[in-house]
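Only one protein chain is missing; all other protein chains are in place.
For chain A:
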């Protein structure tokens, strides 16, 4: 039994400190206002305070901490991307993730599981090799494996896929991991709060004030606050914020859905993704199968669930795992993915002075939480883009300097 639990159990009163502050009034001025209290927003606040000593910061969240895509994703962390820019960025993130529990003194259940991306066609296999080669070049543990290897690691999977589109091989990424998504947001929030950052839940930003091309403050449903810098970290709500400034981005919003089964005794330790079948699955520490698919086919600003999603997902899933037909789907949900044409994020400065953007996270935002917080904090503190996010600048769409992560992002959560 860990010492901490023993100590706790022998005490009569519960005097654990608060993670987050109670609701309190807004100040009239902050150095930095962060719109969005999800993982990214909280991470940015945390690193601003911790690494740059900037603590006169308010995080404004219209709902509750981590209630957007932070709490809706399927918690996979990996760095086996296709482009050198992507690989470097996500690898930095993965390394930060590995130390987060220590950093927070909060267990985020970061669990290295191994991540299989199955190839059912020779063209998919070619893309896997490309990714593996790029990954290896950058020192990422990533390789193309054959059916025998997969059969050994995931013996209960039907590699013949019930006779259609059999698995030919896979991209195997040993460091692929899952983490408790909520805890990541909470850890960052607690760390930021303890360093003096203000967190305001149920506070909706209704407008952004500018003078000339310079930000002067934000309007909220609780009144106006002036500030020097505003960063928007709101994923699916990005168009609502950027439209306040008349700022154009090529982001489009597609719902991304997921579901969980009833809990069963853990039997699956790996993460399995099939791009061809558009499904992925891992098993949580509660025993639920956490399952997802690709984004919905059309643009929609909504978190509604659709029946087609669970039908399609389960149909394909039991080709790979026939026994799962005896399980039950317990709950489904959706998030809003902000997707860019090249499947890479938009980060950093914008044409409006004092307004920074962290958006376009599509289906891959969770795994970037630490690195995006860290690099955005650096960018805010230094008022220039951190080198890791330079390829993700907004102007790349007008400069035609796209990143091209499409091959690695589709259903690769």
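By our rule, a residue touches a chain if its C-beta (ideal position, glycine included) is under 8 Å from a C-beta of that chain, and two chains touch if they have at least 3 such contacts; residues count from 1.
What we mean here is this: contacts and distances are computed from a predicted model.
Only one chain is not pictured, and the protein name UniProt records for it, out of "ABC-2 type transport system permease protein", "N-methylglutamate dehydrogenase subunit C", "Peptidase M16" or "2-hydroxyacyl-CoA dehydratase family protein", is "N-methylglutamate dehydrogenase subunit C". For the chain missing from the display, the contacting residue among A:53, A:322 or A:351 is A:322, taking the whole complex into account.
Among A:123, A:206, A:243 or A:382, only A:123 touches the chain that is left out of the view. Within the whole complex, the absent chain has one touching residue among A:261, A:274 or A:375, and that is A:261.
Where chain A meets the missing chain, the touching residues are 1-2, 4-6, 8-9, 14, 16-22, 63-67, 71, 84, 99, 101-102, 105-112, 121, 123, 126-127, 129-130, 133-134, 137, 155-156, 162, 164-165, 180, 182-183, 186, 201-202, 261-267, 285-287, 304-307, 310-311, 314-315, 317-319, 321-333, 341-342, 400, 402, 404, 406-407.
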